[in-house]
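What you see is the complex with one protein chain gone and the rest in place.
Labels A, B, C, D and E are assigned to the chains in the order they are written; within every chain, residues are numbered from 1.
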Amino acid sequence: MAEAPLLQGRDLAALRGERLIFAGVGFELDNGGLLKLTGRNGAGKSTLIRMIAGLVAPFAGSLHWKGAEVGRDREAFLADLIYAGHQDGLKTALTATENLELFARLRGASDRDAVAALGSFGIAELADLPVRYMSAGQRRRVSLARLLMSPASLWLLDEPLTALDTGAIAQLGVVVDAHRDAGGMVIAATHADLPGQPGSVLEIVPPVDADLDTDLDDEMDGDREDAW
Amino acid sequence: MAEAPLLQGRDLAALRGERLIFAGVGFELDNGGLLKLTGRNGAGKSTLIRMIAGLVAPFAGSLHWKGAEVGRDREAFLADLIYAGHQDGLKTALTATENLELFARLRGASDRDAVAALGSFGIAELADLPVRYMSAGQRRRVSLARLLMSPASLWLLDEPLTALDTGAIAQLGVVVDAHRDAGGMVIAATHADLPGQPGSVLEIVPPVDADLDTDLDDEMDGDREDAW
Amino acid sequence: MSWGGSMSEFLSMGGYGFFVWTSWGVGAVLMIGLLIQSIAAARSAAREVQAIEQLSPRRRRRKADAE
Amino acid sequence: MSRTFLMLIRRDLLLARRQGGGSLLSITFFVLVVSLFPLGVGPAPETLERIAAGTIWVAALLSVLLSLDRMFQADLEDGSLDQLALLPLPLSLVVLAKTIAHWLTTGLPLTLAAPLLGLLMQLSPDAYGALIAAMLLGTPILSLIGAIGAALTVGVRRGGVLLTLIVTPLYIPVLIFGVSAAEAAAQGFSYSAHMLFLSAILSGAIVIAPIAAAWALKLALD
Amino acid sequence: MSRTFLMLIRRDLLLARRQGGGSLLSITFFVLVVSLFPLGVGPAPETLERIAAGTIWVAALLSVLLSLDRMFQADLEDGSLDQLALLPLPLSLVVLAKTIAHWLTTGLPLTLAAPLLGLLMQLSPDAYGALIAAMLLGTPILSLIGAIGAALTVGVRRGGVLLTLIVTPLYIPVLIFGVSAAEAAAQGFSYSAHMLFLSAILSGAIVIAPIAAAWALKLALD
Partner (left out) sequence: MHRFANPTRFLRLAAAVLPFSAAVAALCLGAGLVWGLFFAPPDYQQGDTVRIMFIHVPAAMMSMGVYAGMAIASAIALIWRHAVADLIAKASAPIGATFCFICLLTGSLWGKPMWGTWWVWDARLTSMLIMLFIYLGYMALWQAFDDQTKAARAAAILALVGAINLPIIKFSVEWWNTLHQPASLITMSGPKIHASLLWPLLLMIVGFGAYYLTVLIYRVRAEIHMRRTRMLRLAQADRHAAMQAAE
């Protein structure tokens, strides 16, 4: 067991809207690792990230955390991951601090300092501004500041660079590198170059057997009982 | 009057959410002209395009069409422009053809061929697919195909290249060039390079004396303008 | 037949003709209508599948049990 | 222009049909709310008869209210409202066309379903004519006033509840005249005065509502 | 875990307060609908008294219905539902916490406002106790069943009307037991049987609703 990677995806496949998006995707990640997901628009990067977080059920394949399937102890896994998705997940009626502290308290980490977290992304002075008045880039910084509000070893970042300017991108690089140096792991989907130290890359491509009809026929004919 | 440019914006200013976004913006456009709007995120490109279309009222300044202020005969002006905004404006329950024909009929142009218009953007075979099942790029092509569904001399394009792949960008270039060759005009807001023949460029910058939220502006400007 | 063979007497249903005939009539219309609509839907769906299968390149082996 | 106008109505009817049931949902809600009342106040026919017209009107009002929510919201969200506003046609006419389509998919079907609910509520047989006539005049007013409310709250957080609060008080005159017409008829009196009032309100609303709603919509587009 | 649970409830209460009035809007709608009735059915005190409990209950039911719409929708739209689903806490408990917050901002204030409306509707003095007791037991059921409906229709076209259509039939037992309790009390009978039934439904709903709603929510997240 000791040799098994900390996080491992095996032969994952995703079905959305009755369509096979990707299949046979596997990856491994260990302490300090960074996995960058690439692929053309609609390839399934966001889907894979949500699948790792458990928001989307895999159509096939399995996900292993510390050697055991994630389903065994999902809550322990969830306590150890933070997901920063395409949507900010911020309440626009609340201030940046309130949003961050709510997040921290819900995860049982009330000791973190929201203003310091905001400072790491260079917006400490906006701490008490309601998110409603913020620009897209500022909102994204607040949502990334969540990463510092609760201890978690796995960070899942979907297009983290969206709406960020170069200053903020550099700051994110510093934060990510510090996290990895402390043994943390990062999975990030992006079209652009990630700042900070390089990691491994996983390109998601449409199912190898690009003849989609074949899959459909199989499915309809039920050669694969598990399809249903 | 004969020397006056066909479309002219004079000293335009925009106020949004009690904040002066831009001021003193002017431009001129004549038959066959292309005006490219640039500027950092939040500079006000979309706002300016919507202002030209009349969806946003100018805080100051005026807009002239064929030498007269637009307000004089707004309907004639509207009949001569097509706006392709950030949102597609497509009904996902309808097919591509239905969407295009609805658009054409509402503008009193029922003779145009929707399939041919879709063909110009390389998706003729998706004519009968409900838009709901289309990917983002396909949707954008359908929404651009509207440009060919009704005669109009002024095209307003807000980020037309979003979600388009290189093939579609080239096709758009062909369509735009043909339109300009026939005497049409195009105003397009974009961060990227437009395909086709070059035109003039208008960069929108924040008003010099915008001190309403200095720290916000400083923050957003960062150190590097090219970040945007 | 329980009626003396008189058509009008049969139709009147002892004075309750309206109620009896509407019940049977509407019931029949709805059930036959549903049946016809279902058959038509099945046919048109089958036709559509066939049409789109023809469009698909590299169409492989047996088609669905189209009827 | 009139062709564009008719096209606009047809567009909304087509969308209502394609996007799931359209008028069927309003009717179902209408029947549902009316059926809640016997369940609430008990099945005694005398009680039901007494409250029949009022209940049917209140339910119609609530059905229209609920359907207002999406009147402009859907078009705003997907950007088609921009396209509609850029038609070479005054925005108030666009609003009027959408309001007519709204009435055709809610008010009219509600009126047609009302006799059935009259049966359920033991409505007095003499009152049917007045009820339907009043609904034919009254439901367009509900759509018109509703259009103002919908335009004012489009794109606003918690728009639905706010819409209700804005629109309900304005519906009260319609409710009162509509119910009194049915009750007058049930007691054998003439109800032409009620019809006259409703017609007057309707004429006023046709003139004012599209313009007011168009103003409000411009704010949402800005 | 229990601290997270309480934090969740506090979060929703805070948001309800910040995002515009929260419970105030529900109460206003409640009062509005009930006051429509004297306008609709006429002011005769006997009639009003007979329909008082029923009307109050129907209005409460409709108010809760209207507020359900946003129960999960807002969180879905801004992505916070993702974050809630990723808390190290079963999704059904998250749903339960949100349901409790929903009840605290709608059902409870409605119950507190009910005596006032009883006055307005000439409710028999003996019925107040039963009405309030039944509402205290019944409105949580409305929130719980409503959570299922809200979760099923979150992110769906025409979700609001559909939600109503799905949830209303399921509300009927609460309506019937609630009204009967008040009427039994008005006639001097014991209403403990009604309370017993309501408690039984409540216990069932507390167990089933969070689980069913959590299942349904997973669909919206997928």
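The rule is short, and it goes like this: a residue touches a chain if its C-beta (ideal position, glycine included) is under 8 Å from a C-beta of that chain, and two chains touch if they have at least 3 such contacts.
No experiment lies behind these values; they were computed from the predicted model shown.
Participant: Which listed residue (D:P45, D:P169 or D:G204) would be found touching the missing chain in the intact complex?
Facilitator: D:P45
Participant: Kindly state which of the options B:M134, B:L154 or B:V175 is in contact with the chain not pictured.
Facilitator: Touching the chain that is not displayed is residue B:M134.
Participant: By the contact criterion defined above, which parts of subunit D meet the unshown chain? Give residue numbers in ascending order.
Facilitator: Contact residues on subunit D toward the absent chain are 20-21, 24-25, 28, 31-32, 35, 38-39, 42-45, 48, 119-120, 122.
Participant: Going by the touch rule given at the top, which residues of subunit A touch the chain that is not shown?
Facilitator: Residues of subunit A in contact with the hidden chain: 15-19, 40, 42, 206, 210, 212-213, 216, 219-222, 225, 227-228.
Participant: In the complete complex, which positions of subunit B touch the hidden chain?
Facilitator: Output for subunit B: 92, 122-123, 125-126, 129, 132-135, 137-138, 165-168.
Methods note: only the chains that are shown with their structure count from here on.
Participant: Let me spell it out: compute each chain's centre from its C-alpha atoms, then which one is farthest from subunit A's centre?
Facilitator: Most remote chain from subunit A, centroid-wise, comes out as C.
Participant: I'd like the Å distance between the centres of subunit C and subunit D, where a centre is the mean of that chain's Cα atoms.
Facilitator: 36
Participant: Quick one: report the Å distance separating subunit B from subunit E, using the average Cα coordinate of each chain.
Facilitator: 47
Participant: Quick check: what residues of subunit B touch more than one other chain, meaning two or more?
Facilitator: none
Participant: Could you pull out the residues of subunit E that touch at least 2 other chains?
Facilitator: In subunit E, residues 19 touch at least two other chains, as defined above.
Participant: Using the touch definition up top, name the residues of subunit E that touch subunit D in the complex.
Facilitator: Checking each residue of subunit E against subunit D gives 19-21, 25-26, 28-29, 32-33, 36-37, 39-42, 47, 50-51, 53-55, 57-58, 61-62, 66-67, 69-70, 74, 157-158, 160-162, 164-165, 168-169, 172, 175-176, 179, 183.
Participant: Under the stated contact criterion, what part of subunit D meets subunit B in this complex?
Facilitator: 3-4, 7-8, 11, 14-15, 18-19, 78-80, 82-90, 221-222
Participant: Touching subunit E in the complex: which residues of subunit A?
Facilitator: 16, 50, 53-57, 75-76, 78-79, 81, 83, 85-94, 98, 102-103, 105-108
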